[in-house]
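Every protein chain except one is present and positioned as in the full complex.
Coming up: subunit A.
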Amino acid sequence: MPHITFAAAIQRHIVCPEREVVAPTVGAALEAVFALQPELRGYLLDDQGQLRRHMAIFVDGHAIRDRQRLGDHVAPDSRIYVVQALSGG
């Protein structure tokens, strides 16, 4: 199953452990986590359901391309990393 990991900076606000999820896309993977931790949604997505401007998600080392619909494909053995963008120094 795809494995999702959240950066330490997020843990400062909400403890979100690494999880195994069943999901074909990044969006589905996040929804699987939100089902368990609904309060996490607003930390990662904006009002329109897009990835927040200063957040980044990597799937197997590659930044996702679809930040609006989160439709990037996730393989059964993918590693998903949710991190904050290090803008501003």
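As a working rule, a contact is a pair of C-beta atoms (placed from the backbone, for glycine too) under 8 Å apart; a residue touches a chain by one contact, two chains touch by 3 or more; residues count from 1.
Criterion: contacts and distances are computed from a predicted model.
Per the UniProt record, the absent chain's protein name among "Aldehyde oxidoreductase iron-sulfur-binding subunit PaoA", "Heme exporter protein A", "Glycosyl hydrolase" or "DRTGG domain-containing protein" is "Glycosyl hydrolase".
Contact with the omitted chain, checked across A:His3, A:Arg19, A:Arg52 or A:Arg79, is made by A:Arg52. On the side of subunit A, touch with the chain left out of the figure occurs at residues 9-10, 13, 39, 42-44, 46-48, 50, 52, 54-55, 84-85.
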